[in-house]
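Please find one structure pasted underneath; my questions will follow.
Here the complex is missing one protein chain, while the rest keep their positions.
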Amino acid sequence: MVGVSELHEMYEEMVTARHYEERLQEEYLDGKQPAFDISAGPIPGELHLAAGHEASGAGVCQHLRDDDTVTAPHRPHHIAIAKGVDLKRMTAEIFGRETGLSKGKGGHMHLFDPDVNFACSGIIAEGCPPAIGAGLAAKKRNTDSVAVAFLGEGAIDQGAFLESLNMAAVHDLPVVFVVEDNDWAISMPKERVTDVENGAQRAGGFDLPGARVDVDDAVSIYDAAKEAVGRARDGNGPTLLEVQVHRRMGHFMGDPESYRPDEDKAAAEQRDSIERLAEDLRAHGVEDTTIQESRERAHERVEEAIEWAKDQPEPDPADAHDDVFSNPPSGVTESDPSAEVTGGDD
Amino acid sequence: MVGVSELHEMYEEMVTARHYEERLQEEYLDGKQPAFDISAGPIPGELHLAAGHEASGAGVCQHLRDDDTVTAPHRPHHIAIAKGVDLKRMTAEIFGRETGLSKGKGGHMHLFDPDVNFACSGIIAEGCPPAIGAGLAAKKRNTDSVAVAFLGEGAIDQGAFLESLNMAAVHDLPVVFVVEDNDWAISMPKERVTDVENGAQRAGGFDLPGARVDVDDAVSIYDAAKEAVGRARDGNGPTLLEVQVHRRMGHFMGDPESYRPDEDKAAAEQRDSIERLAEDLRAHGVEDTTIQESRERAHERVEEAIEWAKDQPEPDPADAHDDVFSNPPSGVTESDPSAEVTGGDD
Amino acid sequence: MAQQEESEQQATERSLTMSRAMVEAIAHEMRENDEVFYMGEDVADYGGIFDSTDGLLDEFGHDRIMDVPISETAYIGAAVGAAQAGMRPIAELMFVDFFGVGMDQIYNQMAKNTYMSGGSVSVPMVLTAAVGGTYNDAAQHSQTLYGTFAHLPGMKVVVPSTAYDAKGLMHNAIRDDDPVVYLFHKRLMGIGWMPAPDGPKTGVPKDDYTIPFGSADVKREGEDVTVVTLGLHVHRALDAAESLADEDIDAEIIDLRTLVPLDTDTVRESVAKTGRLVVVDEDYRSFGVTGEIVASVAEDGLADLEAVERVAVPDVPIPYARPMEDEVIPDTDDIADAVRSAHRT
Partner (left out) sequence: MAQQEESEQQATERSLTMSRAMVEAIAHEMRENDEVFYMGEDVADYGGIFDSTDGLLDEFGHDRIMDVPISETAYIGAAVGAAQAGMRPIAELMFVDFFGVGMDQIYNQMAKNTYMSGGSVSVPMVLTAAVGGTYNDAAQHSQTLYGTFAHLPGMKVVVPSTAYDAKGLMHNAIRDDDPVVYLFHKRLMGIGWMPAPDGPKTGVPKDDYTIPFGSADVKREGEDVTVVTLGLHVHRALDAAESLADEDIDAEIIDLRTLVPLDTDTVRESVAKTGRLVVVDEDYRSFGVTGEIVASVAEDGLADLEAVERVAVPDVPIPYARPMEDEVIPDTDDIADAVRSAHRT
């Protein structure tokens, strides 16, 4: 059974993640109103926010150590926060600044923090194979680290995921696949793209255990993840875990969501896993003031990160030419900013 | 229950297919002995023979019409024969002759006969998506044709197959997936690459029916395929069917099979579906002389096809430049044999 | 009477965005031919993330404007199968950057089946995909990949730069008996949330018409330097030409419109006149479009050539942050500089 201090940790992570998304939404829309222009405002590019997914990141990552690997999809912030990714440098990355995790080269879909073994990919389900690779490395090195691949329910129809289930199973890899079911893949409801209501059912075809958490509840997810991560850590192979979450905002910022029934959106907003967890905390005898303090700490942390990020310098245009390779070939003038580059802005 | 005339048809098809492979083996090795040189002899390229797979082609295709589509993998001859592909032009294709099905451009892994809607691909599992496309076309056009994708048991780990299962299921397409389990994917035994003993188990993860025929027996395959094809034809959606077959020859000609235990090979040779079917015929009161006549007809047909094929002219080198497009752009000189082509032999 | 004439005039000379023009062609073909249908992710209720199918669901319903699972291999391959059965599917790859999840169907089946069957099979399908950067979507969502598709035989490759061309090329693409890869640049579509430059919105006749593949369009005649380009960069090159005109440099701007087939004749004729060649694209610089254009001129018109410049994305993935993305995607100044440099030589 989960103890109160862990509940508390999860709560604070979830509040952090929620507030983070709300604040990013504000920042992102700043300059994009009244007319939404994706190129305007302080945050460039697409932005997929994870408000309503927090229980998944917190409930699963609660069981993970820094040496465990996580791969996240295009909607990664809540997972990154729960995994302990450096919040300031992550925020600077999202704002496209020089001191960002990727020096501004990656952006919000490509967050990499090797210190806590966190990586992303914006291609659906393609984080799964690298996760099994991390699991394979752990197994080969005889460590007890595990790897967790997060994906959306829309990703369970993609070959990369399905092949990975099989390879993880046949090699008994210490891997957990976590499917975040928010009912939608952009505008496509789950029932339009698969006949299976419970995504964990995919596991049966490859003989690995599958489980689904039907409620958007951090404690239930924590419990299911405990079993799955424990199984991996103990050398007993992979698990497929599907968890119900909710998409409280659009698929990406600017999504009109005109395809989405109002009731669906309203329902998503009602089933709030953060409120639910606050109740659990109260049931465990945690005082409202303590909960409030948590909230404040979380908010402060977010504000600090955003403030810090916005203060960071923009990258030098010439930096674009670096980092194609870790070991740049000496003869390649194209990635040498001092060389004449006709395609550039020098 | 299968009637004796159908048994008889299947038998003759299977004998044709077996004799065909034996004769191709001879022809192929001619010029490649004593030293095996893949470029020598009358048949160029790789050659994957299907001796031991006959029951699958015959048992399944017995239920198919010309307007039904079949896609076959790299080991296609027995299926092509059962589907009614023109044997002479197919043989000419394998010998690389101008009058071959593909004018010598395709070869034995790329047999196309639009008259009976037969196609191949040499890429593992990649015949599945086109098969669901044929099923989709049938559904859209409101015909009762069906599509069948054949693949090997080694292909059930490939994304193309797994995605196709899902898409066929969610769109209720008239498609049957037939997995020919011959225990080996080149040198890799099934248990090395998946934890699932019964490939049909994959179906469960996508909510389509799955079935497996455990014995290499034409009648059992016929019965299982009858149900599956019937389901598709009646508009009741796809089925995954796995059938046990045996690889009596190497993976391809020239395969030393040193990875393969002698017993395994010997066992494969013992469980002969053709002999089994001959017994069934006898049990149905068919005379040995009638059976013998069937065999002779089959052998004659094969000999005729091979003789015809070997008499056919080789393609003109310049033909290589045609057929990239059905509607060749007028400006493209590269595919115009009369134009100057530096990469050619003119 | 006058009023009617005016409305007829309007009817044939309405200005449309590129996305409206593309959709109009698709709708027309779908009305005329029951065998045409569209498959992709979010193409039905959403109308295509980049408006490529906007409004089509209402007229044609979910059976012909089909949302599909996120299974590019399965549904692009299904298009191949349906096309071989004689239908005329259009399959959309949401971003061209995702080609790697379905490339075997695109290349080993769609592009090769006609040849491998000795012509007995045709694959009359269109693969549409959004291409291009300029809005900071980073390395996995900002590429054009023009060169990758053009290099591999068996696909016709179309890159419209205006609404007029988008419509005529789409009509041709759907009617063509071969697989056509139709790459539309997001920045040109005229999407509400991604303002287009002025050029792509053009007059578009209401009726259907085709633009043949393999005919480059001389967008601007000029005597001094030939600029060969396509897609978004047609407009950037035209802008560069305007500013160069002030310096008495007269640039000829050629929009290739299709890469396969490639209209090398128009390019060579132009270089025969100007002697100076600048090639501009939004793909990676090496082993791609710019190299091919230069080489094809060098092979047959070496004597004409006095100067050569290439302007393209240096060989780095597309970075996210604005200053770096701006650095790698060629802009008007980069083009003008290259033309000046060629002119000086």
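By letter and in written order, the chains are A, B and C; residue numbering begins at 1 in each of them.
Operating definition for what follows: a contact is a pair of C-beta atoms (placed from the backbone, for glycine too) under 8 Å apart; a residue touches a chain by one contact, two chains touch by 3 or more.
This structure is a prediction, so every number in the text was calculated from the model and none was measured.
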**Fill in**
Given B:Gly122, B:Pro174 or B:Gly237, the correct residue touching the omitted chain is B:Gly122
**Request:** Out of B:Leu49, B:Met109 or B:Ala134, point to the residue that touches the absent chain in the complete complex.
**Result:** B:Met109
**Fill in**
Omitted-chain footprint on chain B covers residues 35-39, 44-46, 96-97, 100, 102, 104-107, 109-110, 121-126, 154-155, 157-160, 185-188, 192-194, 254, 258-259, 314-321, 324, 332, 334-335, 341-346
**Request:** Touching the hidden chain in the full complex, which residues of chain C are there? Just list them.
**Result:** 73, 97-108, 111-112, 115-116, 138-140, 147-148, 150-154, 259-260, 262, 284, 286-292, 294-296, 298-299, 302, 305-310, 315-317, 319
**Request:** Over the whole complex, note the residues of chain A touching the chain we left out.
**Result:** 69, 71, 100-106, 110, 112-114, 117, 119, 121, 123, 126, 128-138, 140-141, 147, 159-160, 163-164, 166-167, 170, 322-327, 329-332
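What we mean here is this: only the chains that are shown with their structure count from here on.
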**Fill in**
At the largest C-alpha centroid distance from chain C we find chain B
**Most central chain, judged by mean C-alpha position against the global CA mean** = C
**Prompt:** Could you state the distance in Å from the CA-based centre of chain A to that of chain C?
**Reply:** 34
**Complete:** Taking each chain's centre as the mean of its CA atoms, chain A sits from chain B at a distance in Å of 45
**Request:** State, to the nearest whole Å, the distance from the C-alpha centre of chain B to the C-alpha centre of chain C.
**Result:** 39
**Prompt:** Using the touch rule from the top of the page, what residues of chain C touch 2 or more other chains?
**Reply:** 68-69, 71, 73-74
**Fill in**
Expected list for chain B, residues touching two or more other chains, is 159-160, 163, 166-167, 170
